[in-house]
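To start, the structure itself, in structure tokens.
Heads up, one of the protein chains got dropped from this complex, but the rest are sitting where they should.
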Amino acid sequence: MCLAIPVKLVLREENKGWVEMGNTKREVDLTLLPDAKVGDYVLVHAGFAISKVEEKEAEELLELLSKIL
Amino acid sequence: MDAKEKKLEQVIRLAHGNGGKLTQELIRGILLPRFNNSFLAPLNDSAVFEVGGTKIAFTTDSYVIKPIFFPGGDIGKLSVSGTVNDLTVMGAKPLFISCSLIIEEGFPLSTLKKIVSSIEDTAEKAEVKVVTGDTKVVEKGSGDEIFINTSGIGIVSPEIEHLSSDRIEIGDLIVINGTVGDHSIAVLSQREELGCGGSVVSDCAPLYGLLEEIRLYWRYIKFMRDPTRGGIAGVLNEIVQGKKFGIKLWEKKIPLKEETLAFCELLGMDPLYLANEGKIVFFVKREKADEIVSALCGHSLGEKASIIGEVVADPPGKVYLETIIGTKRVVDMLVEDQLPRIC
Partner (left out) sequence: MRYISEFRNQDLARRLAQRIERIASTIKRQVRLMEVCGTHAMSILKFGIKEIIPSNVKLVSGPGCPVCVTPESYIDLACLYMKEGFLIATFGDMVKVPGSNTSLAEEKSKGGKLSVVYSPVDALKLAKKLPEEKVVFLAIGFETTSPAVAATVLAAKEENVENFTILCGHKLIPPAMKALVENPEVKIDGFICPGHVSAIVGSRAYEFLAKDYNIPCVVAGFEPLDILQAINLLLSQISSQRAGVENEYRRVVTEEGNLRAKELMEMVFEKTDSEWRGMGEIKESGLCVSSDFSFFDAQCRFPLEIPSFRKDKKTGCLCGEVLQGLVEPEDCPLFKNYCTPSTPFGPCMVSVEGACNVHYRFGCKGEKVGAGN
């Protein structure tokens, strides 16, 4: 049940949002993530977006790992 | 009930119908000893025998899928495609099928008409004729909407009559004609547990036309199977059982739709175990694999064809996966598929 995947928020209407999964759009509840904006990547769990996925942090980690000799 | 008692509890479980270990146990433990003969013994997708000098392939399948309508098909289309494909993978051109319907009292006539129309359309596409059939109705509650059984007959072409898992050799490559797991995800997306629908469409389709597309290469095909319930993992494990070779799969070469992958990640499922209804797994001579893949890619049902693995010496009798990060893990036969009534 901790399974969650990062997906892009493509539409928002108050507390409801729609995320893209391949060619599908699925509805998600944004109550827990009031600041999510269209274009953000969010983590969806049990029908709720629970966290944003920060691009900068992702890139920094990959960069850090690539420096390991 | 202690462990031994539970084991001895002699009832059929849902898992007996899932194409995995328990199904194998049922077949080998109860059915094979009774029906034992050389035609049944290989337990291939179709039985092959000679009648008046002509090699005939004969198969049967029952369809209990739930729900009966799903993205990309319905139980009618499935009942023709599944049986046609079981003949196809034995190298037979499918010609005639039977169609038996077991319908629950109260089933809407309009729905029945839709399904029958689907059977007709698919049979036409597959160039087979429905030549005999049966209809039964059971009381409400004694069946679930509709079950269909189809049996099929085809003629095995002399150019491809040699198919056998005994011909598989170390070094052979394994080819599949496209993305895996779509059928299971399409069906799952209609079940309540997923929350709402997706746009993954079942790959359900009759495949003889695809086989004809690679006629030039038939003599390089050693064996074929269609990876329905139990998925690629199920079918490949069945093939290596008791053999002196094993199979190595390359995770990065296994074609997957992004959405199927997303659902698998979300549900903790492994696409290797998910059912396919429009796929063939080919064991082919190594030197011809690339050409076969190119030829398959030229057909609408083979666009994402790929070499997904090879036959290896070690470890024998096992299937293993080289993961996307280069590590290895064994891909065992499951006792049960997580999705009952998938075909």
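A few remarks follow.
Note that the chains take the letters A and B in the order they are written out, and that residue 1 is the start of every chain.
Here is the rule we go by: contacts are C-beta pairs under 8 Å (C-beta built on N, C-alpha and C of every residue); 3 or more make two chains touch, one makes a residue touch a chain.
None of these values were measured; they are calculated from a predicted model.
Interchain touches from the omitted chain, evaluated on the whole complex, reach A, B. Contact with the undisplayed chain is limited, among B:Arg13, B:Arg28 or B:Arg167, to B:Arg13. In the full complex, chain A contacts the hidden chain through residues 1-6, 8, 29, 31-34, 41, 43, 45-48, 50-55, 57-58, 60-62, 65-66, 68-69.
Although one chain is not displayed, its contacts with chain B can still be listed: residues 1-3, 6-7, 13-15, 22, 192-195, 246, 248, 258, 261-262, 265, 267-268, 270, 312, 314-315, 318, 320, 323-332, 334-336, 338.
In the analysis below, only the chains that are shown with their structure count from here on.
Only residues 3-5, 7, 21-24, 26-27, 44, 47 of chain A touch chain B when the two sit together in their complex.
On chain B, the positions that touch chain A within their shared complex are 195-200, 257-260, 262-263, 265-268.
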